[in-house]
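Excluded from the complex is one protein chain; the other protein chains are retained at their positions.
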Amino acid sequence: MSEAREILERVARGEMAVEEAELKLKMKPFEDLGYAKPDVHRALRQGAAEVIYGEGKSAEQIAGIAKSLTENGQKCVLITRLDKEKASEVSQKIELDYREVGKIGIVGESPKERRGKIVVATGGTSDIKVAEEAAVTAEAFGNNVVRLYDVGVAGIHRLLAHSDEIMSARVIIAIAGMEGALASVIGGLADCPVIAVPTSVGYGASFGGLSALLSMLNSCASGVSVVNIDNGFGAAYTASMINHMGE
Amino acid sequence: MSEAREILERVARGEMAVEEAELKLKMKPFEDLGYAKPDVHRALRQGAAEVIYGEGKSAEQIAGIAKSLTENGQKCVLITRLDKEKASEVSQKIELDYREVGKIGIVGESPKERRGKIVVATGGTSDIKVAEEAAVTAEAFGNNVVRLYDVGVAGIHRLLAHSDEIMSARVIIAIAGMEGALASVIGGLADCPVIAVPTSVGYGASFGGLSALLSMLNSCASGVSVVNIDNGFGAAYTASMINHMGE
Amino acid sequence: MSEAREILERVARGEMAVEEAELKLKMKPFEDLGYAKPDVHRALRQGAAEVIYGEGKSAEQIAGIAKSLTENGQKCVLITRLDKEKASEVSQKIELDYREVGKIGIVGESPKERRGKIVVATGGTSDIKVAEEAAVTAEAFGNNVVRLYDVGVAGIHRLLAHSDEIMSARVIIAIAGMEGALASVIGGLADCPVIAVPTSVGYGASFGGLSALLSMLNSCASGVSVVNIDNGFGAAYTASMINHMGE
Amino acid sequence: MSEAREILERVARGEMAVEEAELKLKMKPFEDLGYAKPDVHRALRQGAAEVIYGEGKSAEQIAGIAKSLTENGQKCVLITRLDKEKASEVSQKIELDYREVGKIGIVGESPKERRGKIVVATGGTSDIKVAEEAAVTAEAFGNNVVRLYDVGVAGIHRLLAHSDEIMSARVIIAIAGMEGALASVIGGLADCPVIAVPTSVGYGASFGGLSALLSMLNSCASGVSVVNIDNGFGAAYTASMINHMGE
Amino acid sequence: MSEAREILERVARGEMAVEEAELKLKMKPFEDLGYAKPDVHRALRQGAAEVIYGEGKSAEQIAGIAKSLTENGQKCVLITRLDKEKASEVSQKIELDYREVGKIGIVGESPKERRGKIVVATGGTSDIKVAEEAAVTAEAFGNNVVRLYDVGVAGIHRLLAHSDEIMSARVIIAIAGMEGALASVIGGLADCPVIAVPTSVGYGASFGGLSALLSMLNSCASGVSVVNIDNGFGAAYTASMINHMGE
Amino acid sequence: MSEAREILERVARGEMAVEEAELKLKMKPFEDLGYAKPDVHRALRQGAAEVIYGEGKSAEQIAGIAKSLTENGQKCVLITRLDKEKASEVSQKIELDYREVGKIGIVGESPKERRGKIVVATGGTSDIKVAEEAAVTAEAFGNNVVRLYDVGVAGIHRLLAHSDEIMSARVIIAIAGMEGALASVIGGLADCPVIAVPTSVGYGASFGGLSALLSMLNSCASGVSVVNIDNGFGAAYTASMINHMGE
Amino acid sequence: MSEAREILERVARGEMAVEEAELKLKMKPFEDLGYAKPDVHRALRQGAAEVIYGEGKSAEQIAGIAKSLTENGQKCVLITRLDKEKASEVSQKIELDYREVGKIGIVGESPKERRGKIVVATGGTSDIKVAEEAAVTAEAFGNNVVRLYDVGVAGIHRLLAHSDEIMSARVIIAIAGMEGALASVIGGLADCPVIAVPTSVGYGASFGGLSALLSMLNSCASGVSVVNIDNGFGAAYTASMINHMGE
Partner (left out) sequence: MSEAREILERVARGEMAVEEAELKLKMKPFEDLGYAKPDVHRALRQGAAEVIYGEGKSAEQIAGIAKSLTENGQKCVLITRLDKEKASEVSQKIELDYREVGKIGIVGESPKERRGKIVVATGGTSDIKVAEEAAVTAEAFGNNVVRLYDVGVAGIHRLLAHSDEIMSARVIIAIAGMEGALASVIGGLADCPVIAVPTSVGYGASFGGLSALLSMLNSCASGVSVVNIDNGFGAAYTASMINHMGE
């Protein structure tokens, strides 16, 4: 990569400040595959590696991007929204650890050491798919994860029975469909940031997750922020960032 | 009312069955004021008297309808959505007991005896206007009312501190804006019907009460049904019907 | 269940008030199956047993939860939103009485004695699926049910022909798609609570039940409250609560 | 109008067919006032004169357009959505018959002879403003009008008491806010076209008339068509066209 | 039908006025099939026979209702929204004339004589399905129909080339998806009522017909009223009523 | 085409001005195939040939229209939204160059000469389908096209790496789903018109492209205008018009 | 501006390519006023000067930014959405040419020479406010403007009477509220790009311009692109870019 060398040589010659050089190096390189431009230096730049969003990409494209990333030195590549059938195709081209419930594929190896504590809570049994997308992602990014499933507010005692785990968490991911009230109740109990994930679980006036989304955005509890409907990955990514700050 | 006599005479003559006559009597009479057709026999027909929706009616029209009803024997007439200024105009034409917070006017006298127990709970302080519309209505219809204000789910212990009142209620009216989660949590604690009232309290993505409305319709707690946004009166009307059944 | 004993012993020793103990007992126990936390004491707490929402659960999960409930003493377990195929799988694991139209499975036996009178009315023939979900649920909860199907307001005489049944009901469940006007007309005729169920029946501007939902929420008739689109079960649950109060 | 002459001369010379000439004459003339292009031949072309939509136009513009039309031979000019204050300004420039409730101004004289029968029905007292816009328009276009106000479906007997007027109408304009069920019930009773007008009367989930609009579009009664929210004028225009066909 | 006799005997005995008797006769009879209550006297009451909405009904139900209607004297029964497969099932139980494009089945025979003139115009080729539902219905109700297909406003000369047919129509049905502008342009050219039918044709921001629906409701042309998205039948029903008035 | 001759003869005889004649010729001819009225003179009138929207048309209809156009002298006919299967049917009736990714078929030959420079940029890999619809269309209309795929704003350096191509473009088509921010960023960098195309790529709160659509309409960058969701063809058509003006 | 010098010196020394230097110069300078960062080199970068969006800014802020821009060499500064009162305050601080109808203020002098031809057309009289925002902007950017006001599609002959101006335009701005059909009809007649501007003119189901917006996005005419509701400025900016390309 001659350009990086050029930058460094300029720095050596005193023509460019160290800070400017760092910025340039952080912003620059990506590989151009034609159909995609994977960001091979994201780990350097953002501290977390590039992740492949599997939906709408062919098995060939996914394997191609994954190879490009691993060849450029990324140790662990996540592939999200990867359905079972496509996962089996991908696994014929590249070694893949596939987690069916959360529809995530892992290429390479996750960090051995896990830090802190992220609680992943769901309102109901049907939200577990989204929760596993979050939990597997968080683990792959090196976080300890505690799963609290089916603790919806209609049976508040099931949630209160876990008050200690909620109160001792460093970050909580609250996942719920239908009325999405879980985020507010947890937000009121916890003293750490809560990432709320509305799910498309429900029917009728849940309008594909709109009800839970609005509910969470309007939470009267402080410390709650929200990601897109069913976006377990996004919640885990943010939660991991926060959890790693706390150490 | 010659028509009623005619019906009765037919019954007397055996030309009409008692059941049919009762139905006819229940369905018939109203007075035609031109601008309105107040239903002077509603108390007979439905067991609850006609109520005047004050918004969009002039003080003259309101007083006119109220007189028509009292002259036809209705003992207590409620006027809802009556703002302070118009109330003062109405009170110059007809004796009026005005409750400012809930914007309700009462003509005549409420039943002395109050039965059962309706709990009126709100998520926040700003929901009290709607709550008072409900509470005053419920009292005017002869129900005992317990007010639990500002017990929103973001501080769940404030609600749990009143568990016994919630568990001993005959009907509960759960009033909340923003994320509207109160209805679900109460619905999970209580073993009586819960009437949920979304309010327009909130801002941004509360979209004038839409968020709370959807939340309540999607409640994962059983036993919860919903009325229109800010409809304290409607909730109290239904709650009163239910409370009176229990005795 | 050692914890219950502990509570009772505290009461015995005078360390805990009777009321507090009752509350604790009501709020506590559930069984943790990992993928779900069925609420084995709901019958004690709320007077109605736990119900399984079948959609999105596997046959294994459904049978597992049902067993957990029956083994904990629940006599009758309802499974809603259970399609035909899954029902046949479940019935290989546990004895099941399956009602195809309303998509409800019943494990155990419904109460022999039925009380009061719930009228289940629909606007059209296509609403019958939702109506049967409501009717079967109501019967399983021990209520007498009268079915009035296809009495939509466009042929108002079909509804008026049943005025006597409407006027003698203790609770009415009004089920309609498209413009959802049935709830308002019934609400005007009846002197009992009306639970309105919008259905997703319709096309074009019915927007999956939104039209009927808004219509019912805006009902100008008093005494009408609303549940989620197609939520026959929820309406029946509330109706049953109310019907049982009247005795 | 030299162009019209030219057309006729061509016809005279046999260069243009009579049908083509008629079409040209029907399609052509308007006067260009700069800020507006009033259609001075609409009466010829469509059988109904140009009407001025008052909202957003200044008193000067309104008077200017009205003069242009009367000077071009139109006998009666309607001005809709004309608020009281602006009406008083207009009346200083041109003679004006102002109807305050329906906010309509009439310049010139309505046809003496009135035909057929248009029923204008409203669900409530608050819908009367829209109803008067419709009724005054219909009268100005030479139709007999019967007003049936406050006959909403929550007290169905008030509507049924007028069954004979509904059944003998040539066209019915059904005006209602909130749940808008009036159109369906009337549509089921009547054997003539029903023009439904949703109104913005209501609050909360009426969403400015959306609820009534959707309700009317989804009417299960045949023979019902719908105009814009609060569009009393538009309903009367169509109703008048239909009523005049029947003679 | 003993009840009709009873009514007539009361009239004979002078106990009931002729008008009241007529009303009663018009309002009463329907047959109860359990799953449906077909309205066997609608032709008497409304001048047009009962029509069967095929969607969501089984072939058995459709054939059953059709038989009930023909046995009660209705000469021609329309079945709308009848897909090809179900039509073939129905035709094994009852003689059926099936029109595939408009998905309409006809049982019995349409009136020989056709009156007046209804123009059915579409914006594009894809709207023809809805147009045929309208055209076949209108013909079955005894109207002359002129089809003008693919005359959308983006090529306004295609529409203007048919100005004479538009100007000589008694009623026009304007059918369009996407931006739905056809109704406004035709409304400006024609001097007869225009029934606008938005269609679900389009993609993206057409939102299943919402765009065309709003467009038509907001038409700046007078004389335009609107029915539900894709509701060709409803438009034809109203158009037929109007067309028959003009003779 | 006798009518064109007639027009010309009138001009020859001095009865019609040259300008009027040109206008008439431009507005007139189309061929009537019954199910469609292809506009055989659009190339003359608008400078771009008629294009066939393939969705919802049968292979027969598509081939028929294409033949009608080519026989009337159009050299190159585009068929958009043509899925693979239907393309293969069409290609059995008429010679077809099919581009699978953009789902476009080309009949006849595109212009050899290509002018100017249109940049087609996408936010992600999944937007390429829409981009190819645009790119192939633009090429078929005689424009040079530069493809910049997967340059979304979350990795702004990928976009900035192409600043020179963006700054030297004559028109840019910015295609993005999800948050659609690409259009604003490009709009700020470029000094040429930007046509923004929202795509339906995304999930949850992208609501089928609504999010990207609103984002693009609200762009704070000047020079951005928007077409329908997924409308690659429409963007290319406008871009081609603009690109051809610049020479 | 020492930085610019530095860049140039690097170029002089051969350390930086000419292209890179140009890019740097285009992307860099802005002045930081604390509350705003006006872009003093936009004219250089994008060929059009910075424009001030007046809404939500104080008279002080507006005058401050305008001064900063003129002092940096911009000859003509536009201030949009500037209401009358604020304009009068601004004009006390800086010389201002205020155009009330379009609510635009001009500081400095517009280009003397005007090129090409932009047609600004409106559907109605009420759309003129938006049209003047567009027309004044276009003139200030050096374009010839032709105004065609009140040529809505409900009187199509008013539009056709101007066919020659539409057909000879280089760009057309089509402005309409309510059903917004003007854009489609003009798009079908014209052979140049059409920029469509939906307006918030209308009531009821126009939903603040949503109806016109959707209509324009779904236009079946090619060559139409859309800007935000009431965004006359944005349309003119794009139109000016295009019009200047054609010369």
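Here are some notes:
Each chain gets a letter, A, B, C, D, E, F and G, in the order it is written, and its residues are counted from 1.
As a convention for this text, a contact is a pair of C-beta atoms (placed from the backbone, for glycine too) under 8 Å apart; a residue touches a chain by one contact, two chains touch by 3 or more.
No experiment lies behind these values; they were computed from the predicted model shown.
Contact with the undisplayed chain is limited, among F:G54, F:G102, F:G155 or F:G232, to F:G155.
By the touch criterion stated above, the residues of subunit G touching the omitted chain are 27-28, 30, 34-37, 39, 42, 55-57, 61, 198, 200, 208-210, 213, 228-231. Residues 123-124, 152-156, 160, 178-181, 184-185, 187-189, 202, 204-207, 210-212, 214-222 of subunit F touch the missing chain (whole complex, contact as defined above). In the full complex, subunit B touches the omitted chain through residues 125-126, 128, 149-151, 155-158, 161, 201, 203-206.
Just so it is clear, only the chains that are shown with their structure count from here on.
If you average the Cα atoms of subunit A and of subunit D, the two centres end up 59 Å apart.
Averaged Cα coordinates give subunit D a centre that lies 25 Å from the centre of subunit E. Our note on geometry: subunit C versus subunit D, Cα centroid distance of 48 Å, whole angstroms.
Contact with two or more other chains is made by residues 27, 155-156, 160, 204-206, 210, 213, 217-218, 222, 228-229 of subunit D.
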